[in-house]
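Missing here: one protein chain of the complex. Every other protein chain is in place.
Chain nomenclature is as follows: A, B and C, assigned in order of appearance, with residue numbering initiated at 1 for each chain independently.
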Amino acid sequence: MSEKKRLDLEYSQLDSDRMRLNVGPQHPSTHGVLRLEVEIDGEIVTEVIPHLGYLHRSFEKHCEKMTYPQIIPYIDRMDYISAMNNEWPYVMALEKMLDIKVPEKVEYIRVIVAELNRIANHQIAVATFGLDAGAFTPFLFFFRDREYIIWILEKLSGARLLYNYFRVGGLAGDTYPSFKEECLNVIEKVRKTNAEVMDLLIYNRIFIQRTANVGILTPEVAVNYACSGPVLRGSGLRYDLRKDEPYSIYDRFDFEVPVGKGEVGFVGDCWDRNIVRMQEMEQSCRIIEQALAQMPETGDVKANVPKRIKPPKGEVYMRTENPKGDLGFYIVSNGTDKPERLKARGTSFVNLSVIPEISKGYMFADLILILGSIDIVLGEVDR
Amino acid sequence: MLPNEIFEKLRSVYSDQIIELIENHPSDSFITVNASALFEICHSLRDEAFFMFDYLMSLTGMDLGENLGVVYHLYSMQLKHKIVIKAFVPKEQPKVPSVERIWRTADWHEREAYDLIGVNFEGHHNLIRILLPYDWEGYPLRKDYTAPEMYHGMKVS
Amino acid sequence: MIQYFKNVWSGLSSTFLGMYITFKHLFVKKVTIQYPDQRFTLPDNARNRLKLEMERCNGCNSCVVACPVNCITLETVRVSPEDPHQEVHHNGNPRKMWVTRYEIDFAKCCYCGLCTQACPSDAIQHTQEYEYSSYKREDLYYKFQTLSPDQVAEKHRMYAELKAKDKPAKAEGATEEKKAKPEEKKEKEQ
Partner (left out) sequence: MGLLNKLDDPYDGGGIILGKVEELLNWGRSKSDWYLHFGLACCAIEFMAMNASHFDFMRFGTIPRTSPRQADFIMVTGTVTFKMADRIKVLYEQMAEPKYVISVGSCSNCGGPYWEHGYHVLKGVDKIIPVDVYIPGCPPRPEAFEEGMMKLQEKISHQAIFNKRKRLGIE
């Protein structure tokens, strides 16, 4: 008896020490080479310190050394999952500087490929999020369907992942004859798989238990951290650049901006961010359908652009709605064919900065889910 | 609100701390301000009812030869207007007040500008390198930067 | 209590729904490409390994200028009119430049397709070939020049003679520059 008492006393005097854990940089579920230094108290996360830069490829330095058309391949390599969307703000910024009006058909093709790529991006996001939560089957379903999207983009541009398809004032190539049918086919497949994944993953009891009420991001915090895209919309804010300041021809389409409603938990949890992605895929399908119907059959795919692109002295900040949020390019031109300074406002970079804020107080296993729900691409975080 | 209205409003409060408004189509118009008063200006830009700039889109550090510049792209979620604020500091003493307490997103942006350009943000709670290794020397995005020969026994270039 | 049974029911039903969907996929058409035996047909504009048709290339340097990663090394020499060895391009025009060196480092190439678009005579093109992995990195350094080393030396000698003959030639500066540029790059590489 006295022995037990002594032990009890000893244990009560033990300070439950906090432990520091390293997640990454090489870790199967960090979505790239990100290192998280996590301080945990038992099972509860008390502090998260992200360490970035394991993929810092000196993008901005390269931009200062390259001519304007040569930068586009590097921009592809920034957010490599949605390369088409990345190129868009950059070429739009240059078009604004050079005062170029792009042909009608180009605008439609741009919208279609960007929305196709948005679907592909969200498919990867939901698929890997499913992997984090322990569901492997949606991964296989989504990657099967993503392949069909990639085949269309490959036929247009020639590459599978890093397309280099947008040019200043136009596109690298025209569409091919069976483009419309293939797009419609893909949309059908995407919708079918989405319906299946809704049953299989999103409304699965286990998945809801795992993701609801985890990683709650309130709208005030989200705006203060300048989050954007599904991360911000998951918190219930209806903010989408395609609606708020319609660039290109987005004002011609009828689509909705899905927001998180807190269907199974509080507004702004991991589940909400995920359902927003699922619903955005459906909206993208709608946009593609409308664009395909409205697209002119014939037309130029390149505006009249000088051979050497030399924007006048000045600066421009252009942003568009990337699948991950708003991606901005700040280009300072000094009148030569190379930019003076090019800053990319990486969407994931900004979205990731909210991690220390929203993961405090949750379980350690939830940290991976929160990270997955933010949908980061390290190429864009580190650039 | 248009940039010239914002400029007039700021001018009436901060008089000579607001240096100039430059409008040059097609580039965005921007307001140059004195770096020493940046924190107060940003505070009122966020809190005043007619500004409401609650969304810091981007924070850029720039090397302009003799000076270093910091560029703030602001956006208002409620009023849907934008403005660009610029501040210049000499390269020898690149001290800019940190706006991290106003917009939390500036935390990482400022660390990045410190990392790559070498702007010193005063009042930042944790101003360390973010992208490059902690023991890296020099600021790579400066125009006169030359990469080191070796790093940890590996050849750099 | 009712909530408990509801939870049990929803847990069971969603599990069985998931199993049903997975089971349905047993009868879906298989999509796997049995790679070494089956191959996916690439589109015509697929961007894989580059090829160079020497009879089309006139050594204009525009691919080198367009390349963002500087993986092309090009060296040209002006054709001497006294050279007994003359060539014509595919379109019948006489060759003005000997391409004494044309090398692409495929380890560096980023397959962006900018060089093929810049080429005025479609000499450099992307092919469908993507299976060329190697045990050594040097094997990825492709040399496209058709002239033998002896011939190259000969051409250089001829050009030096030509230059000595008409010193105040106008085109001298231009060719000199073009020649100097790849050498610089080679030094950087080493």
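Definition applied: contacts are C-beta pairs under 8 Å (C-beta built on N, C-alpha and C of every residue); 3 or more make two chains touch, one makes a residue touch a chain.
Remember, it's a predicted structure, so these values are computed and weren't measured experimentally.
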Chains in view that the hidden chain touches are A, B, C
Using the definition of touch stated at the top, determine which of B:L10, B:L38, B:I102 or B:L132 touches the missing chain.
B:L132
Sole touch to the unshown chain from C:I33, C:V88 or C:A153: residue C:I33
So that we can see where the missing chain sits, which residues of subunit C does it touch?
31-36, 39-40, 48-49, 68-70, 105-111, 130-137, 139-140, 188
Please identify, in ascending order, the residues of subunit A that touch the omitted chain?
25-28, 32-33, 53-58, 61-62, 65, 73-74, 77, 80-81, 124, 139-140, 143-144, 146-147, 150, 160-162, 378-379
Which parts of subunit B face the unshown chain closely enough to count as touching?
131-133, 140, 145, 147, 151-152, 154-157
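The rule is simple: only the chains that are shown with their structure count from here on.
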Between subunit A and subunit B, centroid-to-centroid distance (C-alpha), Å
25
What is the distance in Å between the mean C-alpha positions of subunit A and subunit C?
30
Chain centres from averaged Cα atoms put subunit B and subunit C apart, in whole Å, by 41
Which subunit C residues reach two or more other chains?
none
Residue positions on subunit B within touch of subunit A in the complex are 24, 26-28, 30, 54-58, 60, 62-63, 71, 73, 77, 80, 84, 103-105, 107-109, 112, 116, 129-133, 140-141
Considering the complex alone, what residue numbers of subunit C touch subunit A?
7, 10-11, 14-15, 17-18, 21-22, 31, 42-43, 45-47, 66-68, 110-114, 117, 126
Give the list of subunit A residues in touch with subunit B in this complex.
52-53, 56, 58, 60-61, 64, 96-97, 99, 221, 223-226, 237, 239, 244-245, 314-317, 319, 326, 328, 330, 332, 341, 343, 345, 349-350, 353, 357, 382-383
